[in-house]
Structures are given as C-alpha cells and as structure tokens.
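A single protein chain has been omitted; all remaining protein chains appear in their positions.
So, chain A:
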Amino acid sequence: MLESDLTSAVTLLKHLQEQVMAVTAQIQALTKKVQARAYPTEKGLSLLEVKDQLLLMYLMDLTHLILDKASGGSLQGHAAVLRLVEIRTVLEKLRPLDQKLKYQVDKLVKTAATGSLSENDPLRFKPHPCNMMSKLSSEDEEEDEAEEGQSEASGKKSAKGTVKKYVPPRLVPVHYDETEAEREKKRLERAKKRALSSSVIRELKEQYSDAPEEIRDAWHPHVTRQSQEDQHRINYEESMMVRLSVSKREKGRRKRASVMSSQLHSLTHFSDISALTGGTPHLDEDQNPVKKRKKIPKKGRKKKGFRRRR
C-alpha cells in the first residue's frame, strides 16, 4: 500500500516542483514590473487598492504557514492563523461593497480597454448646458429638440413626474328647486361680483395696495357675437367666391359693436356698484331693463308706402 502511495507522492512532488518554479518566475517578473512603476495606482479606486493589499497579506501569511508546516511545525496557536482569519473576515465584508461598485468598475475597465465611452452608455445623453441654445436666441430650436429626443430615449435621465390616471369628472343631474328668494340672492351675488371687478373698485384697490402696477397689452379675449358673425361671413364669401351684400341693420350692428369696444366710450362709462353700496340700481343704455317693454301701438306699422328695411 505504501509503495503505490509513494509513487503517486513522488509524481505529485515533481509536479509541485515544476509549478513552484513557474510561479516563482512569474512572481519575479511581476515584482520587477511593480518596482519599475509599471502599475501606478495613485489615481485608481481605493477599494481595489485595499483589496489587493489585503490579498497580498493573506498570501504572505499563507506561505508562512506552509513553510512552517513543511518544515514540520504545527499550526496550533500560530499567530499567522489569527491574522489570516482577520483578513478573511475583512474580505468577506468587502464583498457587498464590491457588488455595489461592480458597474462602475466594469465601465472603467471597458473605457480603459476601448479608450472611449460605448454607444449605449446613458451618460452620453445627459444634458450639456454648454451645448444648449439660450432662451434669448429664438432661432435653432431644433437642436434643443434633438437633445430632448436623445435624453428621452434613455430611460435613466428622463425627468417625468408621476403619471396620474385620468379620472373623468362625475356629472350628476340635480333637481331644480330654486325659489324666488334664492334667485334674488343669486342675482345679488352676481351683481356684487360684477361690481367688485368694475373700474371704480379696481382703481380704489390699486390706490391702496402695495403691489406694482400691471399694464396689460393683450389681444381682446372676448369673442363677441358680432365678430363671430363676421368671421362666418368671411368664410362663406371665400369658399363660395361671392360677395354678400350688407344690409342697413347689419351695418348698424357692426358700427355699434365697434363703438362699444373703442376706448373713448369707457372714459365716461362707470358700471353699477349699487350691489356693494346698497343703493338703487341704475342701468346703462346697453343693458335691458328687467321690466317688460310697453306694447308699441300697431298704428305706425301700416303706413302707406311702407318699405321693409332689410
């Protein structure tokens, strides 16, 4: 039994010798390179430096142990064992950190290998403020759009907020139950609101408030009935390629609409603020009175030679 073991032991020892010689050659080459500063590590990741220092210490202790064991000593209570255990635990603790840095390390390695960032790298699509056009220059908005498109293509740099689900409004028919008193109250409320936004009250507010004066130069937002009719007329004329005649009534209406919206009219026109002061309401010429109009006597209609005014 011992002879077979002997032969296998001898072959194993021979293998060991060869391997040891190969390893020593490699290590000598490495040490020469390190001593010639071929691997500068000042700018590298500190974690990796710590790791390879630890690994080196581990190896040294291990070789020390092997040496002792090979020369016949025992491992019981050997100081190197304790050191090995300590280094081993530290390495185990470093492993999750290593996992976390895996992405960065891989990327750095790839960058070092290829020399530049890869095409799918999301960091390529981050916004570069130096490349963007300033808002002050109105030309070339396409560049901004191209950047936006690219940044949206990557998932990582999109700045979308949480998308809320669309909830349609719930409209429930309500029973109409308005009494005369409620109607009166509503009318009063509406009159109050109108009075609050009238020119008199607004000027008072401006006088006593500290806010700066606002000057608005906007287009007239109210699309009046007359302007809508005008637009309709223009559309019809252009599509049918005809010119429509304007009746006297229509001309009067147009003139009235233009006079209404002219600025000079509002100089002497003060809206009704009796809803706030509690006095009697006074009406303008353009507002219809609440009372019914008196019936016009029909005698005037049947005049001889009456011409219907269109």
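Here is the rule we use: contacts are C-beta pairs under 8 Å (C-beta built on N, C-alpha and C of every residue); 3 or more make two chains touch, one makes a residue touch a chain; residues count from 1.
Note that in this section contacts and distances are computed from a predicted model.
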item	value
Among "Septin", "Coatomer subunit gamma", "SKP1-like protein 11" or "Small ribosomal subunit protein eS24", UniProt-listed name of the chain not shown	"Small ribosomal subunit protein eS24"
Residue, one of A:Leu2, A:Val223 or A:Val242, that touches the chain absent here	A:Val242
Contact footprint on chain A, counting only the chain that is left out	237-239, 241-243
